[in-house]
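Now for chain A:
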Amino acid sequence: MITGTGVVKTFKQRGKVLGAREVRALRGVDFSIPKGGAASFIGESGCGKTTLGRIIAGLESYDEGEIVIDDVPMTPLRPKQRQPHFRKIQMIHQDPYSALNPTRTIHQTLYAPLSLRAKQTGRSAAWIEERAAEVLSLVGLDPGTVLGRYPHQLSGGMRQRVVIARALTVDPEMLVADEAVSMIDVSLRLGILALLKDLRERLGVSVLFITHDVATARYIGDDGELYVIYRGQVVERGPVDTVIADPVHPYTQSLLSAIPVLHGLERPGEEPVTPLSSLDESQSDEGCLFARRCPFQGERCADERPLLQLTEGVPQEHACFYPERRSVIARPMSEV
Partner candidate 1 sequence: GGSTNKSGDAAGGGGGGLFTTIDVNRPGLEASAPANPYNPKGNSFPGYSSMKLGWVKNHLTDPNQALPGIAASWEIAPDNSAITLKLQPNAKWSDGKPVTAEDVKMSIGIAYTQGSTAFSVTPGAAGAAAEVTVVDPQTVKITQDMANPSPKFARGVLDTTVLPSHVWSSVLPADFWDKLKAARGEGADAEKAREEVTGLGEKVIAFAPEKDVSAGPFVLERVNPSEALLVKNKYFFNAANVAPSQVKFLNYTGNEQIWNYLIAGKLDHAGFTAAPTDVMNRIKQANGNEVIKGYSPVAVGMAFNQSKKPYDNVHVRRGLAYLIDREQVTQVASPEGGTAAATTSGIHQKAAQAWIPDTLPSLEPYKVDAAKAEEEFKKAGLTKKDGKWALADGSAWKVSMHAPAGFSDWLSAQENIKSQLVKAGVDAEVVTTADYPLYLEELNAGKYDVGFWLMALGPAPYDIFQRLYGASNGWANVAGKVQHSAPGKNGNWMGGPEEIEVGGEKINPGELTAKLNSSDEEAAKPIMAQLAQAANQDLPVIQLWDYVNTQFVNNSRFTGWPHDDSILRMGTGVLPSGVWIQQGLIKAKQ
Partner candidate 2 sequence: MSNQAPGVRIDGLTVVYKTPAGELPAVRGVTLTLEPGSITGIVGESGSGKSTLALSLLNAVQPPGRIAGGSVEIDGLGDVVGLRGEELRKARGKHIGYVFQAAQNSLNPLKTVGKQLLDLGRSHGVDDLRGLVREAKELLGRMGLDGARVLDSHQHELSGGMRQRVGIMLALVLNAHLVVLDEPTTALDMITQANILRIVREVHAERGLTTLVITHDIGVVAEVADRLAVMYGGRLVEQGPTREVLGAPRHPYTRGLIQAIPRLTGDIDEARALPGRPPTLVTVPKEGCVFRERCELRMDVCDTVDPEPVADGPRLVACHAVNSASASTTVATKEHA
């Protein structure tokens, strides 16, 4: 179980003493992912998904707020003390090639964390070998053929599985998959998605899935939650299917409208939403962050910032003064 409240992260452009520029990557994000649960973060490029993922995985510090891992608050702890807690959360990188050391065989790659663990728990060398084979099997790889190889001898999908297997060596409670499939061939993507779901079901690992392709979020499990992030703020949050089927925030609606329609299989939604302009970091921070791009901007939007909340008649949390359902997503022809 991991929860975060009011997580803020601001990047200062390094090396520029005189002309420092600040990037407000996260502006007070709350989240909570239950044990064995699933959550997906979606949003445009640069809206802070990766940053949040890295903070959750303990790879990045945060400026404000609190993160609690299994009831232990992280903020008071020193970095060294945080480490064992964050080890329960493992990151799966986007690029499966760079995530593996090209000079080490898969065996070596798996051996290092396992032997560390064996030392901590006083287990034998045989256990290490056994466990290495086990995690590989867990991700659907044949240990016999894979162990001795170097990363460049594996396909993208296999590499990504190895990355996952490596994360499993420390028996994590949560996997953070940052665009874990976007660099994998189309035909293989589903395999990885299914694997993640499978691991959830079988091992009770919770999964945090970061993507800008909303559709993939569905494949993590129907009990998952969807967080729509915009410019460092969560603008809509709720069960995956609810949010996808009935988005209320215009930003979520824009995202969903943008998904290409498989003409011939699907028919487009009736009320697609197109933002007025494209994302521009330099847009004002006043009021609703989406206001400038929002086709439905109301009076309050310009100078008041809507907070994530539940309003009547809307099952999911959202941050919009004027939530309204619109039919934006394409539906299969067969449903007609």
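Selection criteria: all candidates are chains of the complex that A comes from, given by their letters.
As a convention for this text, a residue touches a chain if its C-beta (ideal position, glycine included) is under 8 Å from a C-beta of that chain, and two chains touch if they have at least 3 such contacts; residues count from 1.
Note that the structure is a prediction, hence the values are computed from the model and not measured.
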Touching partner of chain A in this complex, picked from 1 or 2: 2
Residues of chain A defined as touching candidate 2 within the complex: 44-45, 155-158, 185-191, 193-194, 212-216, 218-219, 222, 244-245, 254-266, 274-275, 278-279, 329-333, 335
